[in-house]
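Before I ask anything, here is the structure I am working with.
With one protein chain held back, the other chains of the complex are shown just where they sit.
Right, subunit A next:
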Amino acid sequence: MTRPARNPEKVSGPLTQSLKWRVLRTRWRRQGPIWSNILAYLSVTAMVAGLTVLLWIPRHVFEAVNIALLYLLPVLFSAVRWGLYPAFYAAVLGVLAFDYFFIPPIFSYSVSDLRYLVSFAVFLVVATLTAGLASSLQRQTREAQRRERTTASLYGLSRQIAMVQDLRDVGQAIVRHVGQTFGVPVAIVLPDADGRLVETSQTDSPPLGRPLNPSVLQWVYRHGTAVGYGGKHRPELLYMPLKTEDTVHGVLCLGEYGLDHPFSPEQRQIIESLCGLAAVSVARVTYETQARIAALTAESERLRTALLDSLSHELRTPVTAIMGAIGSLSDDQISLSTQDQEELVSTIRDSVMRMNRLITNLLGMVRLESGLLRLNRRACDVSDMIGVVVRQMRETIGSRPVSIQVPEDLPPLVADEVLMEQALVNILSNAVKYSPSHSPIHITAIGSASSLRIAIRDFGVGIDPEEKEKIFEKFYRSAKTQNVPGTGLGLAICQGIARAHGGQVTATPGSPQGTIFTLELPWTPPSHEDKAP
């Protein structure tokens, strides 16, 4: 990598200790700090000259001591206005003028009375001390003001980007704030997912004068070193790395080269602080995004594993049973009794039904998740719906006594009848699966003003309180029912169907045993859901 900087140079200050400045296209300017210094010294000279003229007229009225005291005034003024060195200059000039014009012999630097030399010394000491104190006081004030401005600017930016979650919004907030603070064009360049630098955001007013230099951007991004265009110590266009610890998160570009609006050292310090804060924010959002993606990936990984486990087990088991049964039935060598043959045939039938249930549930899940589910809402009779479900499940229910209690005056439920029945079938088959044969099942419907509740109660293994949410998660199987075959899909589908209707399914432990599943649905769906597929 070649260095684009011709005159690399180090500048250090309170906030720049870790930062090396590289100045591009250095040039000397007429209006530098020197020019303003010359102006200060000229003013001091003029002031001392003016004072001398003023004092010259009433020189017989004043004592020499009074005149000496009055010569302290330009020293104080210079100290406050221009700092230490112009104040020293004013003191020396004052002593010279005092000696020349007011100490006899007048118009000569020779001193007749040697005691005046002591006065000169005292004057110089007093002037020097005063100048030093005044200028340091003034420096402290400026420093305090500068700190306050930096703090205010940092606070403003941090407030704007504290709540932002999206990298793009962070970039926009930074650009907007920096642009408003300095009134210059600003652009932020952040790496994309592949690590390529892409311009994320820039100010509209004023717009960037010219496109950013990609090789400079790349260099700043790779080395984490700031690059400035313009005068030595007074850059006009800055490429600032957004750097935390040892990582560079992007580049902030601000200013414009050639318009003669350089950044002052004070502004540069504010810029550096802002860049530090911007870097931390960009890093925060980047890491948060990465963490979210990692969590999502882990979750989908877990689901995929669960799906594969479930599928391979739930499909292979019935297929194995069918193949075994068919093998025995079609083998001439094996002689089977009629009873054995019936047994094998019913094994085949059960296995096929199990596969069909699995396929139905898998398809249901896919339809729910793909957003392809279209609710075909109509007024449904609750009692009829439950009747259909119980009839459909009559073989599964077997010898269990099922009691159905539905009030006669229930209004019709506006819902997708077929999906509602699928949800009820899943709850009912769950109740059957986890309760002993011959144990009763109660189905109760209760209507309130706003909603319908269908409760299905079994007297089976029950449910642990800490599991009553989890059982509705996809592929979740309770540890105590691992011996019962299942995919962990049925209840998740129920919940999906209930949610699609603006309702929900809950599970509560029954007393003294068993589980109560309650399907709660609003009589009519929330209006905003009518448009949803």
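FYI, a residue touches a chain if its C-beta (ideal position, glycine included) is under 8 Å from a C-beta of that chain, and two chains touch if they have at least 3 such contacts; residues count from 1.
The rule is short, and it goes like this: contacts and distances are computed from a predicted model.
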Chain excluded from display, named as in UniProt, from "Alcohol dehydrogenase (Cytochrome c)", "Stage 0 sporulation protein A homolog", "Carboxyltransferase domain-containing protein" or "Iron ABC transporter substrate-binding protein": "Stage 0 sporulation protein A homolog"
Residue, one of A:Val92, A:Val126, A:Leu315 or A:Val352, that touches the chain absent here: A:Val352
Listed residues A:Glu199, A:Glu266 or A:Asp381, member touching the removed chain: A:Asp381
Residues from subunit A at the interface with the omitted partner, ascending: 352, 356, 360, 363, 367, 376, 378-381, 383-388, 390-391, 404, 406, 412, 417-418, 421
